[in-house]
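For this view, one protein chain was removed and the others were kept in their places.
Showing subunit A:
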Amino acid sequence: MSSSFPWLTTIGLLPLIGAIVVAALPKAAAASARMVALVFSLVTLVLGIAAATQYKSGSTAQFQLTETHSWIPQFGVSYALGVDGISLSLILMSLVLVPISIFAAWKDVDGPRARGYFALMLSLETFMVGVFAATDVFLFYVFFEAMLIPVYFLIGSFGGPRRQYAAVKFLIFSLLGGLIMLVAVIGLFQQGPGGDQGFLVTNLHGLRMSATTERLLFLGFFFAFAVKAPMVPVHTWLPDAAAESRPATAVLLVGVLDKVGTYGMIRFCLEIFPNASKWATPVVITLALISIVYAALVAIGQSDMMRLIAYTSVSHFGFIVLGIFAMTSTSQVGANLYMINHGFTTAALFLFAGFLIARGGSRKIEDYGGWQRVTPVLAGVFLIAGLSGLALPGMNSFVSEFLVMIGTFSKYKVAGVIAATGVIWAALYILLLYKRVMTGPKPERAAVADLGPREKVVAGALIAIMVVLGFFPKPALDLLRPAVKTTLQHVGVQDPAPTGAAVDGSHN
C-alpha cells in the first residue's frame, strides 16, 4: 500500500533540518539551541502521531506508508521505507523519547558547544527513524552504521572523565559487529533474486539456500545484533558507554539504539533466515538466560548508579531476546512490547538518576543515603521508575515481562522458570539501590533543591506513559499482534496447542 504523502521521509528529514539549523546558529544565539532543538523534536513527534493515524491495522500488506525509490541500482539498493506494527511502535517511542531527552538535557551543556550537543541529538533522531523504517537491507545497514557517529561524538565530546575510552570502545565494538554483518549483507544479496531491487526485504523472504550458507549469513547478522542489543558476552561496552555519557545520551543509546539490535533480530534474522534461526534457538535462548541472570547479579554488585542501570538493561534485553527466540506469538508480542516499555523505563531510570547525580555530584551509590528526606519528590519518582524496572503489576513492564515468560513457558519450561528468577534479582537490584540511596538518616550536607518545574515535566511525562502502558496496553498490543503474526508466518512456526495463556487470545 503506497501513501501519497512521504510521511516517513518527512519525519526522518525534519530532525536533520533541525540539526543543521541548530548547528548553524550564530555564537551569540547558542543559548537558544536547546529551544530550537526542542521545537523541532516536538514538531517531529506531532508529525509522527499524524503518520500513525494513517496506519491501518488489519491491512494485508506487511509494510504500510511505503516509499520506494531507486537509489543505487547497480548494487540493487533502493531507498525503501515502510513500517509494520513493530517498527511503527519503535519509531513512536523514539519520537517521544527525543524531546524528553532534550528537555532533560536542558542544562547539560552551556555556551557555544550547546549547539553541537543538540545538533547531534537531532541528527541521531533522523538515523533512528531511518533505521526502523528502512525496508531495504542495504539502507538499514547504512543507517545502522551511520548512527554510530553522532553517538560517538555525543559520548566522546560531552561525556564523563573516561569518555575517550568509552567512546572508542563503543565504536570499535559496534563497527566490528557491523563489518561482520556487511559480509553477510553482501552474501545475502548473492543468494537473493538480485537485480535493481535485490535488497528489498520483501524480495528476500523465503529464499532457498543451503543450510550452511543460511547459517553463516544468520551468524553474520546475529553477531552484529547481539553486540548492539547487547547480549552477554559481547555486552561489556554498554556499561562504560552508558556510565560515561550524559544521562540524556544514555537514554537514546540504551533506550533506542540498542533496540535496533533486537529489532534487527526480528526483521532480518527471523524473517529472512527462518531455518537458521530455529537451528540457533537453543544457543540463543541459553545466552539470553545467561544475560538475564548474570547481568542482574552483576547489577546488584555495582557501586556506580549509571553502570547499575546499564546492567539492568542488559538483563532486560535478555528477556527481549528470549521472547523473540521462543517464537510463540505470546512471547513475541511480549518481547515487542518489552522493547517499548524498556525504552521508557530505562529513560526514567537514567534521567532520574541523572537528576540525582546533578545534585549529589557523584555517580557512586555510597555517596548517597537518606535523600528521600531531602528530595522527597525525586525519591518518589525514582521509586516509581524502579518499580517499573522490576516489573511490578500495574506498571508497564509487568505486562510485557509476563507475556514473555508465559509465552516462553508454553514451549520451553525450564527456560521459563529460569527467566522467572529474573524477577527476584530485579527486585533485589532496584530495591537495594533505592534503599542505599534514598533511605537512611538525613545526609549531613547543604540543602539541595528538590525537582524543579522542568524536571517535574520530564518525570511526569515518563511516569504517565509508564502507567498508561501498564493499565491499558491494548492499543499497543493491537498494533503489535498482526506484525508478530506475519513474522511467525515467515518463520513458519505454530504456537504449541494448549497455551493456557489467557492474556493473549489470538494464537492462530
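Simple rule for what comes next: a contact is a pair of C-beta atoms (placed from the backbone, for glycine too) under 8 Å apart; a residue touches a chain by one contact, two chains touch by 3 or more; residues count from 1.
Keep this in mind: contacts and distances are computed from a predicted model.
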Subject >> From "Electron transfer flavoprotein subunit beta", "NADH-quinone oxidoreductase subunit N", "Acyl carrier protein" or "Nitrogen fixation NifU-like protein", the hidden chain's UniProt protein name >> reply: "NADH-quinone oxidoreductase subunit N"
**OP:** Among A:V142, A:M265 or A:V374, single out the residue that touches the unshown chain.
**Re:** A:V142
Subject >> Per the touch definition above, residue among A:V21, A:V39 or A:V168 touching the missing chain >> reply: A:V168
Subject >> Among A:Q190, A:T421 or A:Q489, the residue in touch with the chain that has been omitted >> reply: A:Q190
Original post:
Which is it among A:G82, A:P99 or A:G156 that touches the chain not included here?
Top reply: A:G156
Subject >> Where the missing chain touches subunit A, by residue >> reply: 71-75, 141-143, 145-146, 148-149, 152-153, 156-157, 163-164, 167-168, 171-172, 175-176, 179-180, 182-183, 186-187, 189-190
